[in-house]
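With one protein chain removed, the remaining protein chains of the complex are shown where they sit.
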Amino acid sequence: MIFQPAALALALLLASSLNALGLAVAGLFALRMLRHWHPDIGSEAQIALERRTHLVSTLVVLSLLLSLPMLALFTHTADAMAPFFAGAMCAVGSLKANAWGLPALAVMLVGFFLAAAWLVLHRLDTRGWDQPLLLAKYRLLLLLAPLALAQAALLWLYFGGLKAEVITSCCGSLFGPAATGTLAELSALPEAIARPLFFLTLALTLAAGATLLVRGRLGRAFGVLAGLNFVVALAAIVAFIAPHIYEQPHHHCPFCLLQAEHGYAGWLLYPLLFLGTAAGLGAGLAAGVRAQSLHNEAPRLAAALARIAVAALASFGAAVSFYLWRSNLVM
Amino acid sequence: MNTWIERQRGLIDTTVANLRRRKARNLGLLLAYVLLVFLLASVVLFGDGMRREARLLLEEAPELVVQRLTAGRHDLMPAQWLERIADLRGVAAVEGRLWGYHHDAAVGANLTLQVPREAAPAAGRVHLGATLARLRGLAPGDVLSLRDHAGQPHAFVVEALLDSRSELVSADLVLLGEADFRAFFGIAAGLYTDAALRVVNPLETRTVAEKVLARLPATRVISREEMRRTYDAVFNWRQGLPLMVLSVLLAAFALLAWDKASGLSAEERREIGILKALGWDSGDVLAMKLWEGALLSLLAFLLGYTLAWLHVYYAGAPLFEPVLKGWSVLYPHFALAPEVDISRIVSLALLTVLPYVAATLVPVWRAATLDPDEVMRE
Partner (left out) sequence: MIELVGVGKTFNPGRDNEFHAVREVSLSIEAGRVTALRGPSGSGKTTLLGLIGGLTRPSVGRLRLHGRDISALPERFLTALRRDTFGFVFQQFQLIRDLSVLDNVMLPAVPTGRPHADIRARALRLLDEVGLGRRAAARVQWLSGGEAQRAAIARALINDPPVILADEPTAHLDSALSRQILEILAELRRCGRTLVIASHDPLVFEMDLVERVVDLRDGRVLA
């Protein structure tokens, strides 16, 4: 491992390994829970299981708390390592220095959203006297645990396999006129289409969120829209938002946004988008819960999450508008 | 929301009261914790500072350096060669450089003698690196005496000491005029140590390097990027070693924390039992214990990091000098430019707090899930 930020990489490896260990324990427990849980038998075995749920939920909470700094640290590390690889200009180059970087990032992102969803279920479940979401919760855990293991494995493979003399490609080969593939096609999406699409989706999402807040309706639609908005927003960043921030028509890279030269725009935009999306998906999830014992709690949590989501996504929209307005680029 | 805040506040109050009640025990843990953060943060801050210094220096370095090779070894470069590459497309400027090493028996180290590009000292005068000056006990106005290639002593008047902002690499540096340099090493006029190239467009460095090689096959071309990578690798390896030592320390600390947390005294078990009997559920006790860990960690981290910061930036990192810079007799005594880097703080926090959390989580959970009726049976 000859690369610059040794402390950063070490921190990431430690964090992801502990995270994987914790969630592996949680996953094994989920298996036991799904097989042996009988809510109305007060036997010692049941009480022992119930005790263990506290450990498991704490593990997932900690895992979620960990996932955001890890995500930030990983992208930052990739960015900081770029000068090390011939050909790399930003995080993309470092991430592509071997086959594991980009998958690791993707798994981290998915893991973050899933952990957030799990916590929404958990929060509701513990507030219903009959624990109506218990099974759903532990089934989801069966998904989260392997993901955490995969994340740790990918990070070890990635950092372990880094070689300073590797010649990697810069972001232009991934997002740009010369590139091929889905990402390149996104870059080629004309602004005349991408821009209205982006603002329309965002507006619809915010409208659904507002309806959920005011009328208590359209909760599930809001969740779906928040997810859709996430995809559209990422595409829009590649297609036209990033070029406007760089003021270069052919520079589409979503990672260069993290750099100091561009005013750390990415460190403003991405956290808002991620937070808003996670809260929006959570609100949709909570609004979709129909259990009798949660008829008060579920809508209340949905509203609380919707407030966060709407605030974050509205700020995201405002920030994007600001960058577009400030830009001198005419595409 | 208000209930939530009030509940957390109550839990924190109780936690603080508990921490205070068991002063001796918690103080011991805190001390170990602070020490760990301090050591780890010192190494990381120090290593970063050194790398930054080196890179600062490299930024002023030329994009390309061309060295003549004779039978595969570095040789002096004739001035005509410089002219042959000066008119290549993409080359902004070519310059012959003069530099060399000289073993100084008095300090027992290699000095770097160099003719600066501009503002070279007048004949008979030199500028000295501050560390070298200190070792030799020289101040401006004193005389530095060195034996030249023929064994004859040369006396130079020290005109000035070098700015110590990047003393790491300039520690052993002696700057002198061109005529003095040639006389000292016996290098004829028209010969240079190597050539420094500036290119018009940095993105084309690679292409220019290829063109230089095509025109002057008996040379080696080194790019600044390559130099930077070598430097980084060197410093990194040096930073890597103490990190290994510290990971052992980290493990020791995790064990200590485990021991502290799992060795719940009978008294503490009884108290948690009372809380549970009084209507605290496992979640409440767990939250209180997590607050305890969080407060302890926060305090330890702030203290340890601040101490490390002072240690590295203001005290000159006395603890790590021998470890990190042991390759040279010339210990640079330099002040690193203070810097606060959030990513470093985050990673240090992860490195120190996570082992603590991992070590205490299970014991804390065990305590929190004690049976509430335990207190009734005594």
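Order of writing sets the chain letters: A and B. Residues in each chain are counted from 1.
We adopt the following convention: a contact is a pair of C-beta atoms (placed from the backbone, for glycine too) under 8 Å apart; a residue touches a chain by one contact, two chains touch by 3 or more.
All values reported here derive from a predicted model rather than from experimental measurement.
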>> Just to verify: which one of B:E6, B:E83, B:E210 or B:E339 makes contact with the chain not shown?
In response: B:E6
>> Which candidate, A:Q131, A:Q151, A:T201 or A:T277, sits in contact with the chain we can't see?
In response: A:Q131
>> Can you tell me which of B:I274, B:L310 or B:I342 touches the chain that was removed from the display?
In response: B:I274
>> What does the interface between chain A and the hidden chain look like in terms of residue numbers?
In response: 39-44, 47, 50, 126, 129, 131
>> Please output the residues of chain B touching the missing chain, sorted low to high.
In response: 2-7, 9-11, 13-14, 17, 21, 267, 271, 274-275, 277-284, 371-373, 375-378
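Just so it is clear, only the chains that are shown with their structure count from here on.
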> Hey, which residues of chain B end up touching chain A in the complex?
Replying inline: 44, 47, 51, 225, 228-229, 232-233, 236-237, 239-240, 243, 247, 282-283, 286, 290, 343-344, 346-348, 350-351, 354-355, 357-358, 361-362, 365, 368-369
>> Give the list of chain A residues in touch with chain B in this complex.
In response: 1-8, 10-12, 14-15, 18, 21-22, 51, 54-55, 58-59, 62, 66, 69-70, 72-73, 76-77, 80, 83-84, 86, 126, 164
